[in-house]
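For this view, one protein chain was removed and the others were kept in their places.
Right after this comes chain A.
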Amino acid sequence: MRLNLSTVFAAGICASLAAPAAAQDILTVAQRQDPQNWDPVDTFLVAWGSVASNIYDGLVRRDENLDLQPGLAESWEVLDEGMRLRFKLREGVSFHNGEPFDAEAVKYTFDRLLGEVGGTGPQQSNYTTIDHVEIIDDYTVDFHMAQPDPVMLTKLAGYGAMIVPPDYIEEVGEEEFDMNPVGTGPFKFESYTQGAQVELSANEDYFDGVPEVDGLVFRFIREDATRLAELQSGAVDIMADVAFSAVPTIDSAGNLEIVSVPGPTIYSLALKTVEPAATADLRVRKALNMAIDKQALIDAFLAGRGQPIDSLQGELSFGYDPEMEGYAYDPEAARALLEEAGVPQGAEMTIDYRAGNSTFNEVAQALTGFFANVGLKVGLNPIEDGVFLNEIVPQGRTNEMYQFSWGGWTFDFDNTAYLSYHEGEKWNPYGTSEEMNALLEEQRNSTDQAEREEILQEIARLAHEEAYHIPLYNEETVYAVADGVEGFVPAPDKRLRLNSVSLSDQ
């Protein structure tokens, strides 16, 4: 397509004159980010998951309690000590374009993900433990694994593993599929206006609960205040990505309700464990841990919507140990430890953190107050996201403390622990220990979930003893819902499935 001024003007004017569709029972959701591309292999965005969970299905589905439920597969078995997964597929399901769903579609999906098309996207690296998919019969497939992957079933419930229609993609091509996706999910894709919204309509033939509403609109509104205004003005029914600072305003409005669940994202400060940083001394790292009142941070900046954590995971995570005790808030003990370690009163340290997250900005300010209370002069160094992720952390160019926040999408501690503690990982620029590396590898090679859970708890304990981080809190995922919306159940992983939500007369 060529650029010329007349099309430009025409585009602007047409867009401005197109009247909003008048229709009943359209559920409107506002979220911050526009996923921009609807192909499962091309995305890594949580924002994609909340929209596309309505368009696609995986072989399995993770419900709001994070339990795995049948999706396009009715049942599955783990065979050959984890080297083979067999799926029995659901019969009689069609893609939105009428194309039948069968073993061929499953094989195509994973050949594509693991092949050239997937190679240019961010999803392939999550699925490389799959060697190949074999068709047994029309409705049975075997996944042959390159190595056992205990988390694979969970991964099959999201993102790159969403089943795509082979004939459609071959017919229209990759570029067209990016912008006009077809799946088997409860809603069909209708239209997408970049930077503005995506419209979906109910799939009346859906195998797992025909949607209550006729259509679904996701609007992408970057500004928190504007998104809230749309909710308050009645143009939006469900608002995602609610800023914690807005919670009291919404709570006090008579016609809006806050709904929240524990989410995947944890916040912590990682500590530089190498000289010449003072934090190379274990006593100093422990003292910093004792200097923080986590609950106070949650009450002040998260409107109470979070839980304090002692390892880099929330209580929903596989590997979470309810018995584990963290460092209690004890400024006295912290001061004593610092003195013992020879850190003078007024010693200077710096926190590097990602600018642009207003909540964490405030938290960082408060952290300096807690550190001042134990005699440390801590400065703040906000850094732009790209620079922080590219230049500062992986190159080991941080100051004594740096932000580590992560939403392990699998809700399995393996995800977060491996990239934080294993040698050579991006988020582990200063190294941990041989013992830690061995534990991380051991649990990866095991398919015995009970054994894995024990090892993951051991990893968390070891990390705690070495105080590699100051774990702070696990954020809740907060939604604001308008009066008249019924049956909305938020998902901890932010994958919204909205087929059971209805709108009552308002």
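The rule is short, and it goes like this: a contact is a pair of C-beta atoms (placed from the backbone, for glycine too) under 8 Å apart; a residue touches a chain by one contact, two chains touch by 3 or more; residues count from 1.
Heads up, the rule we're going with is that contacts and distances are computed from a predicted model.
J.: Any idea which of "ABC transporter permease", "2',3'-cyclic-nucleotide 2'-phosphodiesterase (5'-nucleotidase family)", "Rubrerythrin" or "NADH-quinone oxidoreductase subunit M" UniProt assigns to the chain that's been left out?
T.: UniProt protein name of the non-displayed chain: "ABC transporter permease".
J.: Which of A:Asp111, A:Asp142 or A:Asp178 touches the chain that is not shown?
T.: Missing-chain contact among the listed residues: A:Asp178.
J.: Which residue, A:Asp34, A:Glu99, A:Asp310 or A:Asp493, contacts the hidden chain when the whole complex is considered?
T.: Only one listed residue reaches the unshown chain, and that is A:Asp34.
J.: If the hidden chain were put back, which of A:Ser191, A:Thr226, A:Gln345 or A:Ser358 would touch it?
T.: A:Thr226
J.: In the whole complex, what residues of chain A lie against the chain that is missing from view?
T.: These residues touch the chain not displayed: 1-3, 7-13, 15-20, 34, 36-37, 42, 44-46, 119-126, 175, 178-179, 193-197, 219-223, 225-226, 229-230, 232-235, 385-387, 389-391, 394, 407-409, 415-416, 418-419, 425-426.
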